[in-house]
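A single structure is presented below for examination.
The other protein chains are all here in position, but one chain of the complex has been omitted.
For clarity, chains are labelled A and B in written order, and residue numbers in each chain start from 1.
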Amino acid sequence: MVEFSGEIGSFKAKVHRKARYVDASKCTACGACAEKCPTKVPNEFNFGLNDRKAIYKDYAQGIPSVYTIDPNHCRVFQGKKCGVCAKQCQAGAIDYEQKDSYVDLEVAAVIVATGYDLFDATRIPEYGYGRFPNVISSLEMERLLSAGGPTAGHLARPSVVKGEARLKELPKLIAKAEKDEKTDAASALNKERKWLEEHVHKYPTAKKLGFIQCVGSRDFRFHKYCSNYCCMHSIKEAIIARDHEPETESYIFYMDLRTVGKGFEEYKIRGAKVSGLKYVRGRVAEVLQDEELNPVVYFEDTEQRCVRSMTLDMVILANACSASKGIVTVAELLGIALDENNFVKTHPNKPLDTSVPGIFTCGCAQGPLDIPESVAQASSAAARAAEVVMTGGRALAV
Amino acid sequence: MSNDRFEPTIVGFLCNWCAYAGADLAGVSRLQYPPNLRTIRTLCSATVRPDMILKAFQRGADGVFVGG
Partner (left out) sequence: MEDTAKSDVRIGVFICDCGSNIAGYLSMKDLVEYAKTLPNVVFVQENLYTCSEGGINGIKAAIPAHGLTRVVVASCTPRTHEPLFQNACEEAGLNPYLFEMANIRDQCSWVHQQVKEKATERAKGQIAMAVAKAARLRELSRIQLGIFYRAVVIGGGVSGMAAAMALGNMGYEVHLVEKEERLGGLLNHLNMVLPAKEPPSRLLDDLRTRLENNPKVTVHTRAQVKKSEGYVGNYQVTINENGNETVVKAGVIIVATGAKVLKPEGLMGYDGEKVITQLELESLLKQGTPSLKNVVMIQCVGSRCAERTYCSRICCMTSVKNAILIREADPSASVTILYRDMQMYGVENEDMFRRSKELGVRYVTYDPERPPEAGDGLVRVYHARMGKEIALPADLVVLATPLVAQDEAQQISTMLKVPLNENGFFLEGHVKLKPLDFATDGVYLCGSARFPSSIREAVSQGLGAASRAAIVLSKEALFTSGIVADINPNTCCGCLGCLEVCPYGAINFFQDRGICQVNKVLCKGCGGCAATCSSGSARLDGFSNDQIYAQIEQALAG
């Protein structure tokens, strides 16, 4: 949205629609274009754990089911000769000339459902995220566990996934260094190659997992609030990991295990009984790494009253739910108030209403929520909007 | 493929809402599997009567898959 004006019952909005360079009405999402596209790009949807093509779709079930060209990487847009996708596409859907468009909307009500951003765990250097390959975020874990993800659901350690990719490119780099007679560089690369060859396949599957809760949440340095869904998210990931690999052992390091939803407490208990999850009450102070790239966590075991360490195959951080970065601009455009955390401000008695009549909000835009509550709120916001639409825009309280 | 290798025929009853959708997704993801399967779409795996499974075996199926 680039422009916004008006009042309840008669808002005007201008929406900027980016070109996708594929005619959505013709594309059948058959994928022949992506199969033959010569340009590989790190796949952001899988957090760079594999590659996608310059013409792509985030995932198979995405809606609308239409491919998109990434103009920052597509050879045609880089002024190079290509056009492979246009040749492959028998439906004639490729349109390199497509332009951005602007859509003018006249609406009675608006719903802000902009969601959240994952807390950036590099802001907590003591956990080693970004430095240690086998310390990952909760959403990276989600991709590793997904049958449609970069490892087809196999819980491969990121050090292995990345190490294998590096091993593939090393011979070329070594040959180039040798050709340029850079002996130091070549010997360093050779050393790296030897180390990788010896180590990469030593622990291919992550079997001993540590989940660190409240990463950025309930932390005075970052977010004071509780992110609501992370306890259940970690328990779910640990249970699924065990389903994929029966030898998996999971430890969940927590302050309070917040299992407040319907069936959640029961699920937590099942996790311990059936899937062998171990819940450790205590906050992790630091994560280090041993020479085999195993993360080592140091924590206070408050129930045993001692400081302990544990060597794990992989550490999964329960990243906090941060307000989305774009919300400030959206809020300014709409004129709605945000709270101190940059979530859309609401009153407990009027949970869907923003500070502007006719503009409603739902989901993580207004604060961290789990799926059932988000889905319920989405219907609620629709009800509020429907009240406005169906009564010709009269402002009505809850 | 050599001709004397045993090639089973498998009849699959797939629920429209999950297993059939999963089989479609295998296609979208281009996962390759042997072409020995013949799929029958049902609106729920609960539609599959036990005698349908027996019927399939009686007619020579080597395996029956019920996905739901």
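Simple rule for what comes next: contacts are C-beta pairs under 8 Å (C-beta built on N, C-alpha and C of every residue); 3 or more make two chains touch, one makes a residue touch a chain.
Just so we're clear, the structure is a prediction, and the values are computed from it rather than from any experiment.
**Q** Touching the left-out chain: which of A:D256, A:E286 or A:E332?
**A** A:D256
**Q** I'm checking contacts with the chain that's been left out. Which of A:A32, A:A86, A:V107 or A:A147 qualifies?
**A** A:A32
**Q** With the missing chain put back, one of A:T151, A:N228 or A:N294 would touch it. Which one?
**A** Spelled out, the listed residue whose C-beta touches the missing chain is A:N228.
**Q** Which subunit A residues touch the hidden chain?
**A** The list for subunit A reads 28, 30, 32, 89-91, 218, 224-226, 228, 256-266, 269, 281, 302-303, 305, 339, 341, 343, 347-352, 367-369, 371-373, 375-380, 382-384, 386-387, 390-391, 396-398.
**Q** To test your reading of the contact rule: which positions on subunit B touch the chain that is missing from view?
**A** Within subunit B, the residues that touch the unshown chain are 1, 9, 11, 16, 20-21, 23-24, 26-28, 30-44, 46-49, 52, 55-56, 59-61.
Rule of thumb we're sticking to: only the chains that are shown with their structure count from here on.
**Q** Let me have the rounded angstrom distance from the C-alpha centre of subunit A over to the C-alpha centre of subunit B, please.
**A** 35
**Q** Per the contact definition, I'd like the list of subunit A residues that touch subunit B in the complex.
**A** Touch residues, subunit A against subunit B: 29, 31, 60-61, 148.
**Q** Contact residues on subunit B for subunit A in the complex?
**A** 25, 28-30
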